[in-house]
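Inspection log for the structure reproduced underneath, given as structure tokens.
Every protein chain except one is present and positioned as in the full complex.
Naming follows writing order (A, B and C), and every chain is counted from residue 1.
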Amino acid sequence: MSNNQPQAAATSAEVQPDWLAAYRKMVTIRLFEDRVNDLYQRKVMPGLAHLSSGEEAVAVGVCSVLGDQDYITSTHRGHGHCLAKGAAPDRMFAELLGKAAGYCGGKGGSMHIADQERGNLGANAIVGGALGIATGAGLSIKQRGSDQVAVSFIGDGALGQGVLYEVMNMASLWKLPVIYVCENNLYGEYTAGSETVAGSPLDRAGAFGIPATEVDGQDIRAVHAASQQSVERARSGAGPSFLLCSTYRYFGHHVGDVDRGYYRSREEEMFWRTERDPIKLAATWLVADGAADQGLLDQIEQDVGRELDQAVEFAVAAAYPELDQVGTDVFGD
Amino acid sequence: MSNNQPQAAATSAEVQPDWLAAYRKMVTIRLFEDRVNDLYQRKVMPGLAHLSSGEEAVAVGVCSVLGDQDYITSTHRGHGHCLAKGAAPDRMFAELLGKAAGYCGGKGGSMHIADQERGNLGANAIVGGALGIATGAGLSIKQRGSDQVAVSFIGDGALGQGVLYEVMNMASLWKLPVIYVCENNLYGEYTAGSETVAGSPLDRAGAFGIPATEVDGQDIRAVHAASQQSVERARSGAGPSFLLCSTYRYFGHHVGDVDRGYYRSREEEMFWRTERDPIKLAATWLVADGAADQGLLDQIEQDVGRELDQAVEFAVAAAYPELDQVGTDVFGD
Amino acid sequence: MTEATAETQELTMAQAIREAIAEEMRRDPAVFVMGEDVAEAGTPFKVLSGLVEEFGVGRVLDTPISEPGFTGMGVGAAMTGRRPVVDIMFGDFLGLVMDQVANQAAKVHYMSGGKLSVPLTIRTTMGATRRSAAQHSQSLHAWVSHIPGLKVALPSTPCDAKGLMKSAIRDNSPVVFFEDKMNYQQRGPVPVGEYTIPLGAADIKRKGRDVTLIATSSMVLVALEAAELLAAEGIECEVVDPRTTVPLDRKTLVDSVRRTSRAVVIDEGHRSYGVGAELAAVVAEEAFYFLDAPVRRLGALDVPIPFSPVLEDLTVPTATSLAKTVRDLCGRS
Partner (left out) sequence: MTEATAETQELTMAQAIREAIAEEMRRDPAVFVMGEDVAEAGTPFKVLSGLVEEFGVGRVLDTPISEPGFTGMGVGAAMTGRRPVVDIMFGDFLGLVMDQVANQAAKVHYMSGGKLSVPLTIRTTMGATRRSAAQHSQSLHAWVSHIPGLKVALPSTPCDAKGLMKSAIRDNSPVVFFEDKMNYQQRGPVPVGEYTIPLGAADIKRKGRDVTLIATSSMVLVALEAAELLAAEGIECEVVDPRTTVPLDRKTLVDSVRRTSRAVVIDEGHRSYGVGAELAAVVAEEAFYFLDAPVRRLGALDVPIPFSPVLEDLTVPTATSLAKTVRDLCGRS
């Protein structure tokens, strides 16, 4: 188990997570993404990246009930999942800059970070592309008789991919310990989900015999509670579940998507940022519950910011891979 | 409109189909498939074929509300659909024997018969392979503003193919005039549907906002009534629907599947043949209703048998394609 | 080229493609566009900007992220009177639609004995060095070039792109049209007014007597750049662009090599089992008795495209690497 997890092992439903650690993790994701955006704008980062700012509570809430031994699969918008599962920011930044010290030696980049030691089977640049992988990990768990679980993070856009229904069917038939976590941020690229999703996503999962729950993805407590239930169900051998988490991405589809008025309004963006921000919401009840005061929260933000600046420095200074690396790792050893 | 259709045009919901014509069509399918089996056993037919005996009421019931202008797509088990849509047995047999006089000049064979003049866009040897085609035909109809409909026949096995859910989603979003007719004959090849289908197929369609109905596929009146409703819905612009027709195939998965005790029992086969036979059931109420007497029904069977024997003779005597045909029709003209 | 005019305008490749599609949509009401983010967004590369404003959402359809589904629908719409232009955002996603493309689109005409046709255009992209990593950088034109029944275009200039796109849309076969992402902003002269370029006509982009460079898509630019370098050293390269891999204008390729006696093939697909292998095999066989040296091939390295810029840049042929190959071939190194 990793110390980076808000809760080391979710063996008992009674254990309350370390909410301050969870808060810190959300802040880490937020400030991490700010730095990615900055690296892009300063043309230090090659290519593009899809920021998860605004969606922190889903990643952290779900991973708060997972241990290092549990698997996740992630998406093109995967930095949050990766951090929530316990990855180190310095090696992540290094990967984003294509450096040898990155998690994949610079070969994967933002859309393919994997962190095998913490069960992150990888971000994926194919929408829905990791659904088979996560479900297959579930099958592997069941065959091995272990009590791990596999979580597949997907966007609402992946509701369009037929493979989702294929693997949900098999996960349900074979009672695999898989949790499908759909981050419904209302858009797939530049098109609203209302134009691309007929019927009801919850009913879709239900029609395959999979319990499906709508979750307020901006409330880490709600995400935590729903994930807890799903994980217990999975570990008990009862099978898969589906969580539809409503959330919002603050930035554009990717860092270059700046003029986005044609598909969503400033007002809508402002509403989510001001009224539905997962970090602000958490801060409010942490303070109200007496778990923290504003000073402590500010301190966390400062500490995290400093750590991340160091991580960026590390990555910027890090070496590129040796050129002969282009030809290695093509085939398994 | 073709005279082969029990009902020429389904413009009014009030028009009752010509049940005797429908009966005759079912008998035609039954006796057609018997002859296919015979051609296989006598090694006259190259390759294999998937017989639809036992499933006649679905094909004929659905097509009884369609006109020549309406589209269907069919499956590997497609002879019944093709005949029900009005194709001529002689040219079908010719196709099955790989002769030039066949519907596809012998290039398609059993699994690819298409009959463009009667809107049959083709059988398909990929399970679920024609779902996109039928749904695209629906899109074409809508774009052209015509009042055609497109019917996609699929087997229960196609419930496993993700593309079904992709196209149902789009058909629902765009209110396309498409009817998905699932022939649930309890098996996909040698595996029971109960082992491969989680949850509820009806709910699956419903979750995409598509009205779904379970239909007794052995009762042609039930199939007719449900199809009538779906076609009206489609023609009125209200969108797609889904019919789950319970039925049974009497023969093996294909003509060579003779020893099938390991996946289904003789008793089960006998039950369907004796208690649930669509032709016997229709005969019973046709006689009871006074629409026919047994003598007339026997006469129909004899007439059809004679016609089909002539059709077989035609096909057996027909010429193979000229060898240069191997290189034609690769590209559109 | 038909109806070419002497007058030209400078357009980018993206503009030229948009013009071609817009002109064909004006000319033929059966032409429509469908794909992800093609309407208001005008695709992520903005190639289709403005089309939805002119033609409306009825002819520029934003789809869910359902490549197999909407490609299949393109096939069905094409079979029933429409001329769809289906957009597969990244060529890498061809993996999702190869069944629809290779088993359905490519074969319908042949299997139906020429009765049904599929006048479908599939636009997609190719090309690396955009720091997009392994799942967004592939050039997979070899897959479709291998399947009889498909035509395959790979324009290298704005002029060719426009003329070939118009021919593709008018063609009664399915055409897969590959656009190199790195070329979208490249400018070039485009004839004013109506013209088309036939599929299956290679173009000699530069005359030369010492060596033939057979280059596809963006590699034509690499070849022209190398030819410039080499001309300074007294080596005169002839640059031949097949423009379509299917149909392949073998004669123009072979005639050139017979004149020059030396050939290098440059293509951005992976080197092994790629399009370059066919082109090399054709000229090696048909110009055998004229060759002074073995036919050389340059292609992408046989590795997944790495993210790290220092590695990615090693994977794709460049003018420098090509010039070196040519010098070796001409005994000038």
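Observations on the model:
The rule is short, and it goes like this: a residue touches a chain if its C-beta (ideal position, glycine included) is under 8 Å from a C-beta of that chain, and two chains touch if they have at least 3 such contacts.
Since we're looking at a predicted model, the values are computed, not measured.
Looking at the complex as a whole, the chain kept out of the display touches A, B, C.
From the options A:107, A:204, A:253 or A:276, the residue with contact to the chain not on display is A:107. Of the listed positions C:55, C:93, C:178 or C:195, the one in contact with the omitted chain in the full complex is C:93. When you scan A:131, A:182, A:234 or A:300 for touch with the missing chain, the hit is A:131. Only one residue in the set C:18, C:82 or C:107 touches the chain that does not appear here, and it is C:107. In the full complex, the hidden chain is touched by subunit A at residues 71, 73, 102-108, 112, 114, 116, 121-122, 124, 126, 129-141, 143-144, 150, 162-163, 166-167, 169-170, 173, 328-333.
As for the chain not pictured, it touches subunit B at residues 46-48, 95, 98-99, 104-112, 124-129, 157-162, 188-191, 195-197, 262-263, 320-321, 323, 325-327, 330. Where subunit C meets the chain that is not shown, the touching residues are 92-96, 98-103, 106-107, 110-111, 133-135, 140, 142-143, 145-149, 245-246, 248, 269-270, 272-278, 280-281, 284-286, 288-289, 291, 293-297, 301-304, 306.
Definition applied: only the chains that are shown with their structure count from here on.
Centrality by C-alpha centroid: the chain sitting nearest the overall protein C-alpha mean is C.
Between subunit A and subunit B, the centres computed from C-alpha atoms are 46 Å apart.
Rounded to whole angstrom units, the spacing between the C-alpha centres of subunit A and subunit C is 37.
The distance from the centre of subunit B to the centre of subunit C, with each centre set as the mean of the Cα atoms, comes to 41 Å. Each of the following residues of subunit B touches two or more other chains: 162-163, 166, 169-170, 173. Across the assembly, subunit C contributes residues 63-64, 66, 68-69 that each touch 2 or more other chains.
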